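Left out: one protein chain. Kept in place: all the others.
Note that the chains are named A and B in the order they appear, and that numbering of residues resets to 1 at the start of each chain.
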Amino acid sequence: MKHKFAKKLMWVPALLLAAASALSGCSQGGSAGESGQKVINIYQGKVEISDQLQEMKKVYEASHPGVILNIQSVGGGTDYAASLKSRFSAGAQPDIFTIGGFQERDLWLEYLEDLSDQPWTQHMDQVAKDPMSADGKLYGFPLNYEGYGFLYNKDIFKKAGVTEIPKTLSELEEAAKKIQAAGYTPFVNAYAEWWVLGNHNVNVPFARQDDPDAFMKSLNDGTADMASNKIFDGWLDLLDLTLKYGNANPLTTDYNTQMSTFANGKAAMTQQGNWVQPTLDGINPDLNVGMMPMPISDDAEANDKLFVGVPTYWVVSKNSPVKEEAKELLDWMAGTPEGQEFLTKKFQFIPAFNNIKAASEDIGPLGSDLTKYIGEGKVLNWYFQQLPIGTPQDYANLMQSYIAGRDTREQLLEHMQASYDNLKVR
Amino acid sequence: MSRKKISQLTQQFVFVGPTTIFFALIVLVPFLLGVYYSMTNWNGVSRHLEFVGLSNYVHIFTSDPDFRNSFWFTVRFTVVAVVGANLLGFFLAYFLTKPLKSKNILRTVFFMPNMIGGLLLGFIWQFIFVRGFTAIGQATGWSFFNLPWLGNEPTAFWGIVIVFIWQYAGYLMVIYIASLSNVSKDVLESAEIDGANRTQVLWKMIFPLVMPAVTVCLFLTISWSFKMFDLNLALTNGGPFNATRSVALDIYREAFTNSRLGLGTAKAVIFFIIVAIITAVQVRATKSREVEA
Partner (left out) sequence: MEQDTRYRISTLVLEILLVLVGLLFLVPFYFLISNSLKTFGEILSDAAALPTSLQWANYKSGWEAINFPSAFKNSLIITVVSNLLLVLFSSMTAYQMVRRDSKFNRALFALFVAAMVIPFQSIMLPLTDVTSRFGLSDSLWGLIICYIGFGAPLSVFLFHGSMKSVPLEIEQAARVDGAGTYGVFFRIVYPMLRPMYVTVIILNTLWIWNDYLLPSLILTSEDLQTIPIATYMLFGQYTKQWDLALPALVLGIAPVIVFFLAMQKYIVSGIAAGAVKG
């Protein structure tokens, strides 16, 4: 009995390994599938559109026999970067994947296919091209524009007697006083969320520099600093203003609380972007909402800007065996009516191509306001994508410390500078 | 080789082999690879990486206050959470081995928190701290609920401690129940005949006899709290102002958010060495107090 049993047991690990490799063998095996079919593996992090992408897959495969789209969406929000890295370290590189501009472009550059010669590039604005350009080449397909500023409740503005949208810091304070007098909270601040502070809010002083690119360059070589920069001062004036006229406990106010407070008409203004439209609709479909600029000085014209960027680009892997088919897919999305319909109607995105227009009923009032600003060219880019990787998260922490009153302005700017200098070292 | 020797070797292979092979493949090899990466400047993406020797380690010890802060936080957290969870777990077990009518249902209730996994558990508790506590605070006016929960250092610290204890006390309870039920009635009866009172019985008789369970439970809770990640990420994400960033979260941030994988794994290696020493000492210390029952 002894030997029989021993033999049986010894087979177990061997069998397991064999079974594992047999099972996994079918699902791996590169992008060029059997019987001449071309499989394009797509890895993307925007789970909000995963259902619509499956729909797009059906439409595309029907009109392109022999091509199969294998689309994987990664949920959880923050984990996409880590899981994409693990895909690459597992040697299972997708043919198309999604990344952000600037710093992430540099991080992944060695894997990116040059897309400069693609027809859709001629319809891209500079604001969409910059984050994905390097050495005069363009590496990414912009999925959409997103933009942010202050959202404001038009009904509360009317009730409080605010007739003009405030375009200077003083006007904003005036408006806040009236709103407070009318019995509403002027601002609801979700300063518990790192990205509200560390991405969007902190972008303001960088984007508002006369020449942001030059400013970032001099930060990198150490010839500029934040403490002596007047624009940073104006930015903190605005931050102070939102706190002075803001809700209690901003540091425990998270995104959900922010959204419900604003959508239920308890607060008049809040810093967010057009991506909140579905959430607002879910809470209160009758909300009369618009988007307005974030003033940091008394120069109305300079203040009258919204912050618009391309959150994610679709990029093609340089090593992909099906990169021609992948490019064809991107061209289909941007260049055919069926593809464009997915971008605008199905995903409900603001397209980052100036030849495609989204209908306002698809993108809602926030998207419409944003489109107006984009059309007039009154937009500034998302420079937080250009900060050294990791600084936005760090900045959020430093700003929370300032908001809690543990640090002075000088200390905050000093710490921000130190964090920049630490993280620019690679 | 003699027949006996061969059969012994076969037995060793059959009994220890499978576990060791899988363990080596899944844990050991990746860890050793990690040790190698900790001496490079790899960013986690590129195919090009340079060997930089011990410079990552030097960087951590000379110019990385974040790591020190998160280590200090982790130590403070571990002490409080381990003691709290074990005390509650033990006393729940102790009381639930008494003839209560609701004993079985209560055992299940106390165990239930374990059934929700990491991140989602954190999201739900964040919900409770931020929304639920505020609502209760408004209704009752009790200052405890009107604290800025998760919004400053003490409340964020205690918030994580509360959830940790809530989650794991029931788990430890199960192990303590198993162990307590094993304390023989005869021993206790003879103690009572000798005139020992209840507290004396508890401290002098029961505690020494459940020491093996204490060893296991302490070990488990220490390794969980040292490795705490999901709960930390979902509940406070290290905030406010980095006050509650655990070492595991710091390692993850360095490796993935900051894309400095070499530096991140160097932190992991240092952390591993420190914790391995601590747990070795702990196991040795409690083992020596066990009584052969």
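One rule holds for everything that comes next: a contact is a pair of C-beta atoms (placed from the backbone, for glycine too) under 8 Å apart; a residue touches a chain by one contact, two chains touch by 3 or more.
Being a predicted model, the structure only gives us computed values, none of them experimental.
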- Quick one: say which of B:N86, B:S179, B:T236 or B:N258 touches the chain that got left out. B:S179
- Which chain B residues would touch the chain omitted from the figure, given the whole complex? 8, 11-12, 14-16, 18-20, 22-31, 33-34, 37, 44, 92, 95-102, 104, 106-121, 123-125, 127-128, 131-132, 135-136, 166, 170-171, 174-175, 177-185, 188-189, 192, 210, 212-216, 219-220, 223, 226-227, 229, 247-248, 251-252, 255-256, 261, 264-265, 267-269, 271-272, 275-276, 279-280, 283, 293
- In the full complex, which bits of chain A touch the chain not displayed? Write them out. 1-2, 5-6, 12, 16-17, 19-21, 23-25, 27-28, 45-48, 50, 72-79, 82-83, 85-87, 89-92, 255-256, 259-260, 263-264, 275-276, 278-279, 282-284
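Going forward, only the chains that are shown with their structure count from here on.
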- If you average the CA atoms of chain A and of chain B, how far apart do the two points sit, in angstrom? 35
- Message: Under the definition above, what is the set of chain A residues touching chain B in their complex?
- Response: 2, 6, 9-10, 12-13, 76, 81-82, 85, 88-89, 107-108, 110-111, 192, 194, 249, 251-254, 256-257, 389-390, 393, 396-398, 400-401, 404, 406, 422-423, 426
- Quick one: which bits of chain B touch chain A in the complex? Just the residue numbers, please. 7, 10-11, 13-14, 17-18, 21-22, 41, 43-48, 63, 119, 126-127, 129-131, 148-152, 237-242, 252-254, 256-260
